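Shown next, in structure tokens, is the structure this report addresses.
Only one protein chain is missing from this complex, and each of the others stays in its spot.
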Amino acid sequence: MSSFAHRHLLGIEHLTRDDILTLLDEAEGWAAFNRRARKQDQRLAGLTQFNIFFENSTRTLFSFEVAGKRLGAIVANFHAAGSSVQKGETLIDTALTLDAMRPDVMVIRHSETGAAAEVAAAVGCAVVNAGDGTGEHPTQALLDALTMRRRKGRIEGLKVAICGDIRHSRVAGSNMRLLPKLGAELRIVAPPALLPDDSRGLPAFTDLDEGIDGVDVVMMLRIQRERMEASVSGPLDDFHARYGLTRDRLRRAAPDAIVMHPGPMNRGVEIASDVADDRDRSAILEQVEMGVAVRMAVLDVLTRDRRD
Amino acid sequence: MSSFAHRHLLGIEHLTRDDILTLLDEAEGWAAFNRRARKQDQRLAGLTQFNIFFENSTRTLFSFEVAGKRLGAIVANFHAAGSSVQKGETLIDTALTLDAMRPDVMVIRHSETGAAAEVAAAVGCAVVNAGDGTGEHPTQALLDALTMRRRKGRIEGLKVAICGDIRHSRVAGSNMRLLPKLGAELRIVAPPALLPDDSRGLPAFTDLDEGIDGVDVVMMLRIQRERMEASVSGPLDDFHARYGLTRDRLRRAAPDAIVMHPGPMNRGVEIASDVADDRDRSAILEQVEMGVAVRMAVLDVLTRDRRD
Partner (left out) sequence: MSSFAHRHLLGIEHLTRDDILTLLDEAEGWAAFNRRARKQDQRLAGLTQFNIFFENSTRTLFSFEVAGKRLGAIVANFHAAGSSVQKGETLIDTALTLDAMRPDVMVIRHSETGAAAEVAAAVGCAVVNAGDGTGEHPTQALLDALTMRRRKGRIEGLKVAICGDIRHSRVAGSNMRLLPKLGAELRIVAPPALLPDDSRGLPAFTDLDEGIDGVDVVMMLRIQRERMEASVSGPLDDFHARYGLTRDRLRRAAPDAIVMHPGPMNRGVEIASDVADDRDRSAILEQVEMGVAVRMAVLDVLTRDRRD
């Protein structure tokens, strides 16, 4: 059924177009499943999923927890804050210790780029990267792609602009890898200070109006307050004036363009409230919904060979 | 079977006498269930319950978690501290985000009065108010009523005194709505500064001895240290001397009067230790036990139409 041959999901970098399509197709099935009255599958019954979060991210953790439980897995959350990690234990010692409890899959969030890959090299179970430093956040890019495909019917040929703090964003990092593999026409938009060193050959804009001109998808990123101040020379309001997505500005995009945001939103900063709340244009809540579906697909696919 | 037609449980305010009796009767069944060796029902199998606590309340959270799990639900706890809420997300954005994960019921605790109702108006699932600001805490009033009915055989005609910080207490708020609907003769007792602006037509006392004279139920409220100091002019011990329930003082109540407290108790402040520990008089632990039963009834009743 599945052509997905990877043991871990560490980043979009390692996936082929077929791998990605397999995950999106599987996730589509889980999206339908999650709209049923009873949402309980048992294919992961007796398998153990550890969510190991070294950074706070309640919403991503929650999404993985719900995904695992709906598949019947035993799910346990390891909150690294206040744990042995704070007693000076190394990442690998923590990972090996938890691996000795014989989980089948570990979901890892860490502030250092490469942390999930480092863990994957050391442990015996499947590892899912739930965000590593400024590296990748592959399930976010997958849920973004699934949302686009559902809203626009395709990804091939779609004009997509990712706007905001591209430089520090692992969401952008994974999307910049995924979307070109599926044939989207991607461009990035940011203040000069927040453009990445390597724009991976993508068209880069520093003017938001130009950057979103004619696009089908405007993907706004969350901006950190401290980076906002550094990214424009002037008072805070300047950021919204120059890089905030308003209804007016959205008219530059295609007439049926959709708006995306990985959340949580700073209303009035990177996105105006009326844009966020426009049910026709905003796909933000569908992104969250697809997040659970994508994570169910990933957990299912990565544990298949352990269940036989 | 049930005549309970509400989609949410936001407060006692909205319930009829029949609604309340339905919930108490159902809870009575769960109280018996919880004394079995195996306490596992599956009627909520495949349904998802989110406990979303913006205020710390480990014990109430725990009670709802146990209730949901004993009914077979998938239960996930969202700890708002350290979450996107702290990143400036609005209550409604958080609620809509979590709702997009397709839960069947949300249990909400929040420091602002009206928060649960605001969420209920926005989301697609059932909402249970687990305490909002100085508003309501309906499951607490229900468990209090169930405890009284079990201990005294009836609520109709029962003389009940609620004593302590009535002004700031949502426990008092919900009880002051519930008990009159079931025909109890309710009165409130507090230092003048802790009486409510609106005593809902109930007899109000500032003297504890007078207030509990001849009552069948003495319900003490938890007092906050900072409010205690403001409520009497004098040193801290004065509070206990004037508003603490002692064995001596309890003689003013009916000979078989019971003592209740929503917990956690300040022993030696609002309640003397020998009163708290008097197994014949104190119904405090039975309140906790009925809390799980009441929450099971509420979760069951609110999700019935989703399970068909």
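Going in written order, the chains are labelled A and B, and every chain counts its residues from 1.
Here, a residue touches a chain if its C-beta (ideal position, glycine included) is under 8 Å from a C-beta of that chain, and two chains touch if they have at least 3 such contacts.
No experiment lies behind these values; they were computed from the predicted model shown.
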* To do: Check the options A:T48, A:T113, A:T134 or A:Q224 and report the residue that touches the missing chain.
  => A:T48
* To do: Can you work out which residue in B:R59, B:R154, B:R200 or B:R251 touches the chain that's missing from view?
  => B:R59
* Among B:H14, B:R267 or B:R307, choose the residue that contacts the chain missing from this document, as touch is defined above. => B:R267
* Which of these touches the unseen chain: A:A5, A:A37, A:M101 or A:A230? -> A:M101
* Mind pulling the chain A residues that touch the left-out chain? -> 45-48, 74, 76, 78-80, 82-84, 87-90, 93-94, 96-102, 306-308
* For the chain that got dropped from the picture, name the residues of chain B it touches. => 34-40, 56, 58-59, 62-63, 65-66, 69-70, 263-267, 285-286, 288-289, 291-292
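Please note the rule applied: only the chains that are shown with their structure count from here on.
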* Structure fact -> Per the C-alpha means, the centres of chain A and chain B lie apart by a whole-Å value of 40
